[in-house]
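Worksheet: the structure to be examined is printed underneath.
For this depiction, one protein chain was excluded, whereas all remaining protein chains were kept in their positions.
Chain nomenclature is as follows: A and B, assigned in order of appearance, with residue numbering initiated at 1 for each chain independently.
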Amino acid sequence: MPLWGMVIDLDKCTGCQACVVACKAENDVPFSSPELSAAGRKMSWMEVITEIEGEFPDVRMRYIPRPCMHCDRPPCTKVCPTKATYRSWENGIVGQIYPRCIGCRYCMNNCPYTVKYFNFFAPEWPDEMKECLNPEVSLRPKGVVEKCTFCDHRLIRAKEQARAEGRELQDGEYMPACAAVCPTRAIEFGDLEDPTSRVARARESARAFRLMEELGVEPKVYYLREGEWYGGSKA
Amino acid sequence: MKIKRRTFFGAAAAAAAGLGAAESRLRVLGRVAEAATPRPRRPGPASYVPSLCTQCDGGCGVRAKVIDGRVVNIEGNPLFPVNRGGVCPAGIAGIHAVYNPDRIRGPIRRRGERGSGEWEPIGWEEAVGLIGQKLKEVRAKGPAGLVVLDGSPEGLMGLLLRRFCTAFGTPNYVVDRPAEEAIRRTAHYLLFGMRDEPGYDLEHSRYILSFGAALLEAGHSPVRTMRAYAALREKGGAKLVQVEPRLSATGAKADLWVPLKPGSEGALALGIAYVIIKEGLYDEAFIRDHAFGFEDWVDEAGITRRGFKSAVLEEYNLDYVSRITDVPVSRIFSIATSFARTRPAIAIEGCALTNSLPDLLAIHALNALVGSIDVPGGVLAPQRPPVSVLEDPELDDVARGGLSQPRIDGARTAELPLAEDAPERIPQTLRGESSYPVEILLLHYSNPLYSHRNAAGWRDAWAKIPFVVSFSPYLDESAAVSDLVLPDNVYFERWQEFSAPSGGRFAVFGLSAPVVEPLFGTKQAGEVMLEVARAVGGKVSEALPWQSYPEFLEWASLGIFASRRGSIVEEGNGGVSWTELLERRGWWYPSYDSPEELWKQLQERGGWWDPVYYFGQWHRVFHTPSGRFEFDSTLLRQEVMSWAERRAAEGGGTVLAEARSILRRFELSAVGDLAFQPHHEKAFVQEDEGEYPLEVIFYRPLALGRGRNANQPFLQEILAPHVHVDWDCWVEINPATARELEVANGDEVEIVTASGRVRTRARYFEGLFPGVLCMPLGLGHTAYGRWARGLGARALDLVTARVDPLTGAPGRSLVRAKLVRV
Partner (left out) sequence: MAVPRPSAGDMVLIAPTQRGGKWFFLTVCALLGVVGFAVYAWLTQLQVGLGVTGMNRPVVWGFYITNFVFFIGISHAGTLISAILRLCNAEWRRPITRCAEVITVVVLFIGVGNVVMDLGRPDRVLFVLKHGHLRSPLLWDVMSVTTYLICSSIYLYLPLIPDIAILRDHGSKRRWLYRVLALGWQGTERQRRVLEILIGIMAVIVIPVAVSVHTVVSWVFGMTVQPMWHSTIFGPYFVCGAIFSGIAALIITMAVLRRAYGLHEYLKPIHFNYLGILLLVMTLLWFYFTFAEHLTTYYGGDPHHMAVFWEKVTGRYAAFFWAMVVTCFVIPMAILSRAKTRTVAGTVVASASVTVGMWLERFTIVVPTLVNPRLPYERGFYAPTWVEWALMAGCFAAFALAYVIFSKLFPIISVWEVEEGREAGFEEALERIKGYLPPAESAAKP
């Protein structure tokens, strides 16, 4: 049984936010406006958190791309009164069933990583832009919660393809949009259970860690700490 | 008052009915909302069609994810050597450039006053007829009256426009884009002797010393530089050092960030050179064999000239440099030694520097000192694909007459002898007495009313240009006040190629056929130009003999077939395995055996490349009079001295006195040999330090680039997470400085310089040199569609409209400002 996971190399990530935009385009996440953003209604399943530490001239700035962690023991699914968010037993992906969500936002409150988004309004696009919505994902109506899905529609497509060709799914064949575009290849994605996959090997790195591991929610997104070079004062 | 119980219950019943209505409304709403959730259309299969990104000039190969005939997402083309599958956010937001509701639907002609916003749609035939007619009239009056501003000059479209202008007879094909980079290009010209951008083998370098080059945000080709950065990290042990007053993304990812006073980068480079020379760490072999002017020498006239080495040792001791730059001596020393000891190493400069030409020469001198030129991981000769070359067009008399006129921007005239192009100077010419009137201004990828420092000057000069034509697909500031707009197809709708220098070791030729049918009644600018040429007729038409734009591109690709080099882009490992493969195969590994086959495969795969770089072919690297890297610029010397001699002959003072006055005219304060060698010049400052205590610098957020992308909501949304701003402008300020000025984070402030003022919000940012403000470029549009218009401030309003007399570059100055809370 595969267990899809992600490894993000913070050493390589340059904070460019290609992953952020790719995710929006791939998943039909509506864009905001100055007003919506100011009111805290911007949606971005993937966000690049920028952390600044220290004072001039000893300042550090770090970029941390933050999708849904797809916790293996997700606190969000536990609290959902309607099972509108669930952890798939088949592949570990934490998904959303939009037509079932009652919009109570309890799951948002119990996500320690604050990765979920609520449709405060019905999403809107100018007619021209409706043309470039991706029909592979369903649009969300107002009043429901959404978040990163690990682009599971791409998994379906990849599986179909493999089945049609009568073979197993190969490592790297199922790539979420964010991982596919990352200019520095900072995002690896694959089956954590398959010891030969790139993610499985990457998470063995001594640099690997997970956000707030102490909570025990077993996130399936791993990070690779910035290398020795980071903060080194020797030029 | 006595109230009947009935009345009461009536009221209650009404309330109950109200609630009931609410409930049924709720139910209805529920159903409506349900219906609004489209049941997943059974989407057709996704196909990935190769194309080329034009969101910036980086030249990435992309593949459009097409479902049911619509582009729904964009990814990188994994075969394409520039980006190997990666794209930047702007590359993806391209879907907003294509499906933008503010696109112009077809050719439009001004009806009311200029800028009144009244347009009438016209047909393409009529439009081409109209402009053909106008051009014929201009040609009769004096063909130099046609001015073309081209903001996308690198590729074949630029070639086509250039050729049109030559055949037409106007010297005024003015390149708009690299005006900003003019100073860099001039530096390269003096050092390497050619008007082109050198390549940087960043991927294979082990030490990158960047003087304000925003490699990870606005590099020459951002995705390529980001990939090079990743390669650097994979190697381990390789270093990136970023020298700039502000902690940019590049600085954040660098091994060392060296904040310094704006405008002192050249001085720092000279300090580093001092250490390298003093410690004997320079590459003696390279300097002996490939450099000129390092040691003192005696020239033909028998005069002893002071070489760069003595000059540095005499003028730039570390205490002095440290004082100018505010970088500690120990740090300069350690950077210098690591730079010199790590091979290969690269010193690279950005465009936003406030430095003068000699300062940029100083940065480049570092590469020569450590012998990092034309070596793996060093500075390279530019790599262009071998597209077909045309003979110069045959000219008629009218054309010959026109071409003999001085250029309208003063470039390559006595005004600006070293400048290639100086678009920002055109308004000045128009304001004064130009020797001929401008009749038609043609804008291709150019928006001077927004992008130029001198936008205000353009606005004044506008009335002097009777007919303005823009090819822009959107109503930008300039198109909005033009007379005719011939909207270009956007990139997924058109034939296009990428043939600019790759910036790295390989040469690449990208090609793409339309991915989708044009959404509206637009037409590719190249196609229109061919039609216009035919309408003008005669030699102009003969100079552009192609029936269609793709035919022109196919013709250009013949050169690639004929070159018997390289191959169609393939999956490969950054060229390493490729070199081996090619060696085995005898250096040419074509998958095609006819030009038609090449043409077909170019479309299917997205391009051609040649990964092999031939090191040691010095004639390709140095085109200087000495055939070497010139620490002492013969070209500059010749330019100044020959002019001085002319002036002396014309009855001025002595040659020496004239030369001095010419140097002063070029705003060079150094005297003697130093004037022609890398040295530090104090940056030009317009403002008085007492009244304007702060300095302002600028940068280009990756999302916006230079303003072309401001109409794309996905990009406005991700502007600046480091200061928590989107959909707005901001000014970064060091919190300590802000507290001194009693400015709180988020306060609305006004920044005032001698040139203008802008209003925006202050944002605390620790990564900024105290006393320095930093503003993003790309906001503050007054037109350009619903998402760009009225959003934030245009930072360039703060910058002087001055043109650098040596290079023609706009606004090379240190901007001083004061900041007031409003």
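Please note the rule applied: a contact is a pair of C-beta atoms (placed from the backbone, for glycine too) under 8 Å apart; a residue touches a chain by one contact, two chains touch by 3 or more.
Predicted, not measured: the structure shown is a model, and the values here were computed from it.
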Contact partner of the left-out chain, one of A:145, A:186, A:202 or A:224: A:145
Sole contact to the chain not displayed, among A:27, A:119 or A:134: A:119
Contact set of chain A toward the excluded chain (per top definition): 39-42, 49, 51, 66, 75, 78-84, 100-106, 108-110, 112-114, 117-122, 142-145, 211-212, 215, 217
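In this text, only the chains that are shown with their structure count from here on.
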Interchain centroid distance [CA atoms averaged], chain A/chain B, Å: 33
Chain B residues within the chain A interface of the complex: 33-34, 36-41, 43, 46, 65, 67-68, 70-76, 83, 85-89, 91-93, 95-96, 98-101, 103, 216-217, 222-223, 226-227, 229-230, 233-234, 236, 239, 241, 247, 249, 251-253, 255-259, 331, 334-335, 338-339, 519, 702-703, 713-715, 717-718, 721-722, 726-728, 734, 736, 765-770, 791
Interfacial residue positions of chain A with respect to chain B in the complex: 11-12, 14-18, 20-22, 24-26, 31-34, 37-38, 42, 44, 47-50, 52, 54-57, 59-63, 98-99, 122, 126-129, 131-143, 157, 177, 180-186, 227, 229-230, 232-235
